[in-house]
Each structure stands twice: as structure tokens, then as C-alpha cells.
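Only a single protein chain was left out; the remaining protein chains are all shown in position.
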Amino acid sequence: MSPRPYIRASSTTGWWLAQPRYVRYMAREVSCVFIGAYTAVVVVGLLRLAEGAAAWVDFVNALQTPASVAFHALALGFALYHTATWFNVTPKAMPMQLGEVQVPGGVIIGAHYAGWAMVSALLLFLVGA
Amino acid sequence: MQVITTDVVIVGAGGAGLRAAIAIAEENSDLRVALLSKVYPMRSHTVAAEGGAAGVARDDDSLDNHFNDTVSGGDWLCDQDAVDLFVAEAPRELTRMEHWGCPWSRQPNGRVAVRPFGGMKVERTWYAADKTGFHMLHTLFQTSMKYPTIERYDEFYSTDLLVVDGHCRGVAAIEMRSGQLRLFSAKAVIIATGGAGRIFPFTTNGAIKTGDGMAMAYRAGVALKDMEFVQYHPTGLPGTGILITEGSRGEGGILVNKDGYRYLQDYGLGPPDPWPRKKAMELGPRDRLSQAFWHEHRKGRTIDTPHGDVVHLDLRHLGEQRIDERLPMVRDLAVSYVGVDPVYEPIPVRPVVHYTMGGIDTDIDARTSLAGLFAAGECACVSINGANRLGSNSLTELLVFGARAGRGAAELAVAETSDANETAILEQAKVAQDRVGRLFQSSGGGESIAGLRREMNTTMEAGAGIYRTDASLRESCTVMNDVRKRYAGIELEDKSNVYNTDLIQALELGAMVDVAGAVIVAALERKESRGSHQRLDHTERDDEAYLKHSLAHYVDGDDARIDYRDVVITRSPPGERVYGGEQK
Partner (left out) sequence: MNERQIDLEILRYDPETDEQPSFQTYRVPCQEDWVVLDAVNYIKDELDRTLSYRWSCHMAVCGSCGVMINGEPMLSCKAFVRDLPDSIRIEPLANFPIERDLVVVMDDFMGKLQSVTPYLVARDEKSIDDGEHHQTPAQLKKFKPYTLCINCTLCYAACPQYAHDENFVGPAALALAHRYNLDSRDVGRAARADVVASNAGIWECSFVGACSEVCPHEVDPAAAIQQAKIAATMDYFLGWLRPGREP
């Protein structure tokens, strides 16, 4: 038995400010709040659409206010950050080895970006852009 | 004082100690094992061994070849019955390690791969990249966790053996976290504490290699055998002494002097081509390579650096891919510690102390002259290494003799039906108490542990280095006697109880002082040159007078007393050690 081990206070509310890597982690995690809020806006939009043209026009006008634009810019930024950090770690979660050769991480990440680009192109096509 | 009763105590949890513990647990699950170590097991110095472990593997190899390479590599000072046993057990132990999960490097067909190594006629060195000792130690440590009967006592520093009626019945050890002395009462004791390279200033050895177990046995009346034989590894980094594995030469690395010349060809190890060739040039035995450096230095052909003279180990021709695959740690060490990337530049290297061939006198069953006491690994001397150890034999030695010590101790523990008399144990403990207590008392001596350690290091390198003379050894003897006297007057500056490393370092210094004394006196008495013991005043090998093991006996307050025992020669009479192109 240790005679009198000293236990340091370790987990305080500001723990993540101590190191840049923790700040980046928290930014990644908090991005889900913005993505969730954006999703709520989209759902509200659908409801307004269902309520008829007038409600829809009001909704679109609300979207164009400076506050809304600012929020959407922030949400887009966080969504992109979330996507980039998520794609970047895919080689760690799903490493691929062909024979004795490790498939380079860049290839796996690139494939994700390529997939994203294709899905985006398809969506844009479908909405008649 | 607390007495912990168990069946077998093992002091030292490196490769040999862990192998012994597992052997006991597998042999008999009723036996309790107390595994004591002054560090957590994964810190044991086995972890730093790099190149590999030898065991006959190829169809074109034979036990006879391994036997002959080992015996001639040891300059015929090896006990040949022990070597026969060793080479036969070697492949079995290494296979057993594979069964326990050791990640041996492989051939494309899935079989274990082997690489060339110094002094070996055929490739037989099993390897795990260039971290073989690391992988073996972790495999053994992780496997040991299967057995609930192995109780570990981590960070316990053993100070003395407890001997009752001429039988070793336990050890006294300091629990480092509390500073309290604890007594372990057992039916058998195995010492597996490693070598004593730290008596020298430049060494591949980590801080913990201070000969503690050797000193414990020595003081208890067990002889230390062949102590004059200290191996200098030819390729250590200047300054830190960090090991650059022989495996780098096994893969094809070459050694050149300041003129870019492969100088080993001038010392009976050539011709340099065709290269690579087993047992020639850079794949010669370690003693010859270290001695060649010494001669090159005398001729002024080594390269001067702020950390002393060096030669160059050139790996550039191996190419980046091979280096990253077979020698990744070598690359990392060179880049980090000397700022050299071996893919583009040669690595500066010099001989540094690496291994103690000598140690606790044991027979081929790891038994010592003290009933109940066994020893295995670098701390022991069977002897299979003789006057010079071949690289990659010692990792295998840990397994073969660790297992034998374990089985022997298990047998003894079963046969011995009664626990030792506790009063007798407590009586014995007084020696340990005094040894520790003395350090806490005021002595007014003003001696510094670091200062005495430095003096010991300096005189060992100067007097008992690669080449020795009567004068240099006598000088070292005088210095060490003075150091020993002044050690008695040491007073600790740290008198606390919790994790007191001033105390531990003081005790380690005490062990080193005793071991160093044995090395010097044994070297003085051996008036010949053989293997790694080279005398400028007695340059030839003298089989008539010295085909014998030296046995150093502890004499309290005076020089060791040396006597001799014949080497066991069975089927290989002493011959000439032939390396280079001339060998068949």
C-alpha cells in the first residue's frame, strides 16, 4: 500500500483549454450541436411547407435575415469541420491491407471525399440545379 | 517484522526470472511463487536486447554446428556438457515462445525466419524485427499473467539471502514504496537479476544492471565464476552507449575507419570479399571486433568526436526499404540520439561494455553450491559462454536455464515438506537490517555516492578494459580498495522512507563495489589472454595453466580469494579460433 498517495484534481470544467489538441476535439464534438440545430430548421421548413404557400414564404424570409445567415454560415463551417475530421480518421477505424502492403490512408480518405462529391452531384442534379 | 511465506522466491523478473516462474506454475499449480523485482517486469533490461535468439532452425544446420560455434566463440572456456544441453533445448524453447505468441519475424512461407549473426557458421538467430528482447520479455510477462500462483512483488529491492542451517531459505527485501524491510521465507530461491555492466562508465546497460543478485550470492559464500570476462559490444553509440544491434551487421552492415577502409581484414577476419560471409569480417566474434577497434585507435585510424573515438557502421547499401523492415529501431535510435539517418550516412559507433560472461557459479541444472539456491540468466555462469559470448546466445540462455532453474526449484520445494523456522529467519534478517540501517546513520564521512560511482567507473575502464596489464589491474585494485573503504562511511542525504532512491542507489553501489573487486582480482590472477580477457603482458592463450574457470570467493574487508576449476571438455579439444576466409 502506498502510505499517502497524492491525488491531483484532474477533471475540471476548463480541462479542454489546457492543450490545442483538446480544443480541436471539443470543436469537433460541439459541431453536432450546430448540425442538430440545422436539422431542426430543416424539419421546421418541412412543416411550414405543409402549412401552405404563405407559411412557406414567411419561412424563406426568416431564413434570409442576417442572424439566420450568420447561424447558417457557422453551421456550415462546423459541418465541414466535422466531415473533414471524420473522413481523416477513417483509415484508423477501417485499415486496409492488401497482402503485405498497407493501403495508404490518403486513398481511403480520398475515396470518402469522392463518394461525398458524387452524392452531392446527384442531389444537385435531382433538385434541378 | 513481516514474514511472507511462500514456496519459491524468484529475485528478478526479466527473461530468466519470468521463464522460471512460468516453469514452476506449469509444473505444479499447487506451488506458490513470489516473484520479486526492483522494477516492474517490463522494465527489466531483457527489454533492450535487439538482435535475436539463437536456436538451430534450418535443415542445413545442426546441433553440432551450434555447439562448435559456441565453444570456439567462447575460446574453449565453455563447459561442453552444458553447451550440448543448451543447443538441444534452444529450438524447443524458442518454439515454445512462439506458442506463447511471440511475434517472430517470418519467411514468406509462414515459418519462422532466421538471420546471420556474429561467429555463427549457419543462420540460426530467430528474430522479431530488431526488438527481439522487447518482444520476448513482453511475451513472457503477458504469459505469466495466466497463472494466479505467481504472486508479483514489484519494486522490492532484495538485499540479502536468508540462510538457515546451510540452506537458502529466503530473502530479505525492501518494499520500495514504504521503505520497510520484508522477509520472504521459502523452500528454494532463484536469482535472476542480470549482469553488472554499470560498474563501467560506457555501457549499453540500463541503470538497473548493478549486479545486486551476484553480490547477494557472493556475500552468502557462493563463488562468482569467470568474472574477468566482460564483453565489449563493438557497436554502441558514442556518449550514451546505446546498443546498435549486431543484427545490423547480420543484414550486411560494414565497419570502416577514418579512411573508409574495412579495417577488420587486418585482424585475421578477412578477406573482405565475397561479402556477406558468415564468421568473417563484421560477422566475426565480438571480442575480436572490439579488440580491432582498440588497435585502430592506437594507430590513429579512428575518427575523433566530442564523445571519444569512433568508427563508422555503414548501412547505406542496404537501402531504405530493408532498413525500415529489418532495422527500424536502429534507424530511430541513430536519428534521435546522434542525429544520423543510416539510410544516408554511416553511424558513429565504438565498443561499449555489454555483457558479463561471469557470474554466480552454477552447474548445468542452475544449482549453486548453496543448497536451495539457484541462478539463471546473465547473473549466472554455467558456463555456456566461456570467455566470449556469441551474440543471440544469451536470450536463448534465459529460456533454457530459466526453465531449468524453475523445474529444479519446483522439485526441491515439493521435496522440502516444512517451512523454515521463523525464529531462525528473523535472526538472519539482522544482517539485512544492519546493511540498510548503517546508511541512515551519521558517519561524518562526506562521501558522495555519485563521486564514488564515478571513481569506480573510471578505474574499471582504465584498468580492466579491453586490454589489461598487471600494472593497470593493480592500480585498479588499489583504487577499488580505497572506494570500498570510503563506501563504508557513506551517509544517506535522503533519510525518508517512501521510494527513497538515494538508499537504493547506495545499496546498488555496494553491490557494484563487491562485484568490481571480483572482476579485478580474477583478471589479475589470469595470466593469459583468452576471449574477451586480453593481457598486453601475457598475450597468448595458455591451456596448460588456464583451461580452467576462475572462482572468486568473498573475503570480508579484503581482496577476493581466487581458485580454479577445470573446464568440462567432452568432444572438442581446444583448437584455434579461425574466422575469415580460411575457415571451412
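Things worth noting here:
Chains here go by letter, A and B, matching the order in which they are written, and residues are numbered from 1 within each.
The rule we apply is simple: contacts are C-beta pairs under 8 Å (C-beta built on N, C-alpha and C of every residue); 3 or more make two chains touch, one makes a residue touch a chain.
Treat the numbers as computed from the prediction; the structure is a model and nothing was measured.
Touch with the chain omitted from the figure is made, among A:53, A:67, A:94 or A:126, by A:94.
Among B:39, B:85 or B:349, only B:39 touches the chain left out of the display. For chain B, the list of residues touching the undisplayed chain reads 39-40, 42-45, 47-48, 92, 95-96, 98-101, 103-112, 131, 134-135, 138, 142-143, 145-146, 154, 177, 206-208, 239-240, 242-243, 306, 329, 333, 336-337, 448-450, 492-494, 496-502. If you put the missing chain back, the residues of chain A touching it would be 2-8, 10-11, 15-16, 18-19, 21-22, 25, 29, 89, 92-95, 97, 99-100, 102.
Here, only the chains that are shown with their structure count from here on.
Averaged Cα coordinates give chain A a centre that lies 56 Å from the centre of chain B. Listing the residues of chain B that touch chain A in their complex gives 177-178, 497-498.
Of all residues in chain A, only 1-3 touch chain B in the complex they form.
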